[in-house]
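Missing here is one protein chain; the remaining ones are kept as they sit in the complex.
Read from first to last, the chains carry the letters A, B and C; within each, the first residue is number 1.
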Amino acid sequence: MKEVLKPEVLALIEDLVNANHILYHQQVVDAFGHVSVRHPFRADRFLMARNLAPIQVESDDILEFDLDGTAVNAQGRRLYLERFIHGSIYRQRPDVNAVVHSHSPSVVPFTISRSSKLRPVCHMSGFLGAGVPLFEIRKFSGNASDLLVSNDELGRALANTLGTSDAVLMRGHGSTVVAPSLKLAVYRAVYAEVNAKIQSQAQALGDIEYLTNEEAKACMVNTEGQVERPWEFWKAAARKSNSESAAT
Amino acid sequence: MKEVLKPEVLALIEDLVNANHILYHQQVVDAFGHVSVRHPFRADRFLMARNLAPIQVESDDILEFDLDGTAVNAQGRRLYLERFIHGSIYRQRPDVNAVVHSHSPSVVPFTISRSSKLRPVCHMSGFLGAGVPLFEIRKFSGNASDLLVSNDELGRALANTLGTSDAVLMRGHGSTVVAPSLKLAVYRAVYAEVNAKIQSQAQALGDIEYLTNEEAKACMVNTEGQVERPWEFWKAAARKSNSESAAT
Amino acid sequence: MKEVLKPEVLALIEDLVNANHILYHQQVVDAFGHVSVRHPFRADRFLMARNLAPIQVESDDILEFDLDGTAVNAQGRRLYLERFIHGSIYRQRPDVNAVVHSHSPSVVPFTISRSSKLRPVCHMSGFLGAGVPLFEIRKFSGNASDLLVSNDELGRALANTLGTSDAVLMRGHGSTVVAPSLKLAVYRAVYAEVNAKIQSQAQALGDIEYLTNEEAKACMVNTEGQVERPWEFWKAAARKSNSESAAT
Partner (left out) sequence: MKEVLKPEVLALIEDLVNANHILYHQQVVDAFGHVSVRHPFRADRFLMARNLAPIQVESDDILEFDLDGTAVNAQGRRLYLERFIHGSIYRQRPDVNAVVHSHSPSVVPFTISRSSKLRPVCHMSGFLGAGVPLFEIRKFSGNASDLLVSNDELGRALANTLGTSDAVLMRGHGSTVVAPSLKLAVYRAVYAEVNAKIQSQAQALGDIEYLTNEEAKACMVNTEGQVERPWEFWKAAARKSNSESAAT
């Protein structure tokens, strides 16, 4: 990104690098998974790293993409195969400004369960109250696909399945969460995982008292108004971890 | 806290900072959760951090509160939304001198289970023998609340539900434990989580042999008489972790 | 221990310090739990730390005990309440030269399960094949005890329950494992925990194919002949962790 970037874009790139590191440190992503943010001045563009494990992403690795998934400044660098997830959602959901795709470990079991549905069980995950649809890629790619959202058509199908929800499960694969801001997308990715873990353990104990729809909405408003606290906490923790690495 | 503080208060503030760090290090709290201690010279006051992730709390972040949740020296700093949990309990329970509120991960499933109740299963958690009531906030806030104990009235309702027990579950949210001293409150917060984890795993194995009420009482007296050992151990572990951070 | 100690005793004390650190690092003990070794020149004595979290034990903390649990050189230092576990077993089992008592997290659920018994499921834990009796302290202390083996009489009852086995479960409390050498006792404490975790998870998957008694015996001979490998590995890992601490 040799071009001269505005301060707002530079600040957002710094946040995006932090988001990558936080998602790794909070065990939402590992070698795989990616996070993007809509360009602050061009609604038809988004920012995301080149094909790299999130913990290894630095500002020079951030590229700019069209909504059809074309990188405008890749200069030959390898791209995430599933970048179409991001562009398709930004196209269909003007309210969404950030997207996280991950294989977080407690969520994946819900993507393959025929019996159990992921639902909000605690006040931190009210955003799940808008419903968590399941994207069954077989409906679009048939019974022999590689399960990846690797072209714009599949991206559109995923965005359609997401609809007006804030999270969508992808069968045998992972999930994608969306939010009006980068910090909230990170927050939701972390708490989708937390909710899944709590729900799994509670199901093992017997019947569950879920949040009502109205509780979910009220919880979302209130807890997400506090997003700066976990963001600062997670950023400090990720920086600590990275510094220990850099010191060696 | 620019005022001149008595040595006893300064020592307690240092313990409270340690308690914050220990609770994070022992995985009872993360970005959320808080711990307070009753003021040693004014039974109508308590000490607690400003709105901050516990691991980030230092002595300058400790504020003094009235029992109605008003900070007497906040100087504009943001407060925990649920500080009313603490004041209400100190008001109703003169025997209580410290309170921990958390979302510790193995306890939350019990707060949403219609089938299973948290009960003492091992000698380290005899304090659960006085019963672990469930605070169903719907009874007080209706079906559309944000689940937070965010005013004095809800604080009183929670304190009433707690009654004479030493722990109360909060549906879809977390738990609150109380104790006659700060060190014991930390101990009980850690072992409420340990007990929940053991009980969950034991339920998966079949029927459980719980402690009798008398065993719970005897265990509480004996193991809690040893609280200095885990406190010193946890403090050293938390300091080690923090120093590694500071070194970078 | 200001007296002049023979080199063999000094070497054993060093091993015992390492054993304490390993058991913490391998998550068998935390603030609680203890490990002892029979004195190499006096079969009626054993070595064990004063009342301290295992990770904090250094050579100066190692005391010498009679088999009735009296410390011969405590000089006023506080002792483990359950030191009687060790002396009673050394008295009854001349083949045993080391004892580990712990509350390791996957074993405790088996101590309170009315339905499931801990049995050897893999080649690393053949030592469980001699049977894992359950010590129900209610039979000896009644329904109102603190569950602790806090006197010689209870120690004898525990040793009787252990019988000729190499591990005994203690209801609502933890377990004790024994071995002919310190390294093997550490090994068995680690693998009792590993076996419990595997067995719990396998029970959730359905019926289990356990080791036959003959397989358990053959596995014990063979894998325990390799004890130097895990010992050196665990010791290096524990030292690494401690050095990181000391550097700060």
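Basically, a contact is a pair of C-beta atoms (placed from the backbone, for glycine too) under 8 Å apart; a residue touches a chain by one contact, two chains touch by 3 or more.
The structure displayed is predicted, hence computed values, not measured ones.
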Interface partners of the hidden chain - shown chains only, full complex considered: A, C
Full-complex contact with the absent chain, from C:V17, C:A31, C:M124 or C:V178: C:M124
Sites on chain C contacted by the missing partner chain, in the whole complex: 121-124, 126, 194, 197-198, 201-202, 204-212, 214-215, 217-219, 221-223, 226, 229-230, 232-234, 236-237, 240, 243-244, 246-247
Hidden partner chain, residues of chain A it touches: 30-32, 51-53, 55-56, 81, 103, 105-106, 108-116, 143-148, 150, 171-173, 200, 203-204, 244-245, 247-248
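Here is the rule we go by: only the chains that are shown with their structure count from here on.
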Cα-superposition angle relating the copies chain C and chain B, to nearest 5°: 90
Distance from the mean Cα position of chain C to that of chain B, given in whole angstrom: 32
Length of the line joining the C-alpha centres of chain A and chain C, rounded to whole Å: 45
Overlap residues in chain A, where contacts from two or more other chains coincide: none
